[in-house]
Structure formats: structure tokens, C-alpha cells
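Removed from the display is one protein chain of the complex; every other protein chain stays in position.
For subunit A:
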Amino acid sequence: MTHPHLTRRDLVAAGGALIGVALATGGSGLLAPARANGLSPTTTMRGGANNYLPGAPIVDRIGGGGFWMTGTVRRAGDGAPLQGARIQIWAHTTEGHERDPHSHGATLTDAAGVFRLEMPQIVPAFGQPHGHLAYDSGDFETVFLRPVMPSSKDTSLEAHFVLQPA
């Protein structure tokens, strides 16, 4: 699977999760039988749907670009990558407020379940530099995410979806 922004932190987290699963299943399979073979779905974050405008158009990039919103979309349970999932993205950027229609855009995931959309630089608004993402296409349960940038100087932000069939 191609993953352009796999960081060391991701690897450590993934490794930790694997060890956790291994311990849960190997140590005592009866304790967490459902979790052992199932990737649990992402839940909507607080405030994730704020200033959502349904039906953002699929675009090559939002505005002038310069900032990358990236992530993955997988299916709950087996973790299979989902191709063609429509992810809507919006934020307060150097080119507009969250409520401005031109701050909104959408993109589709590739065969590896990866999405990548260029957009203007996100700037702190309402106290935090943050973005909004939505999966709201109907085949799977709707999920709204609101990731916060570790630093407002970052020029990219990641968000990952694990979707539950509707």
C-alpha cells in the first residue's frame, strides 16, 4: 500500500496496536474475540460537522493550494482500502472562512484507499489550527472529522477514516 505520509509515529502506533491485538488474542482469546479480527469504525469527532456544506464539488485543488490534506479510507472489520470514496474537506485558510463555499472541496480515494487534496494554508481559527473532513456519501455511515494541526506552521494534515457499511 502506498502511503506518502507514513511517519515514525504512525509506525510506532501501528506496532503498538498489533502487539495489543496479539496480546489480547494470544494471551486470552476469550477476552476480546470481536476486536481480534475487526478494525473498529471511526466515530465522528465533536464539532466535526461545523460549517459543513453538503455536496462540495470534486476539485483538483481548493483555491491556490500550498497545503496538503491527506489520509486513508478503509472498511471497518477487515480494514480493506476503499477506492473511490468521496471525502469532503473544508477549513479556515489564508483564502477564506470555514463558511465560505470556496473554502470547500472534495476528492476521491485511489485504489489504495488514499486521498490527497491540495488546499490553501490552514490558519488558526476559533483558537486552534484545524481542518474538517466528511464522508457523507451513503454507502457507509457518515463520519465527520476535525483534526488539529500539531503546529500552525505545518503545511500538511492527516486524517484517517474507517467506515462502517450503512
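Keep in mind that, in the parts below, a residue touches a chain if its C-beta (ideal position, glycine included) is under 8 Å from a C-beta of that chain, and two chains touch if they have at least 3 such contacts; residues count from 1.
In this text, contacts and distances are computed from a predicted model.
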Name under which UniProt lists the unshown chain, selected from "Sarcosine oxidase subunit delta", "Enoyl-CoA hydratase-related protein", "Ferric reductase like transmembrane component" or "NitT/TauT family transport system permease protein": "Ferric reductase like transmembrane component"
Residue among A:98, A:136 or A:158 that touches the chain left out of view: A:98
Interface residues of subunit A (partner: the chain not displayed): 45-51, 92-95, 97-99, 123-129, 146, 152
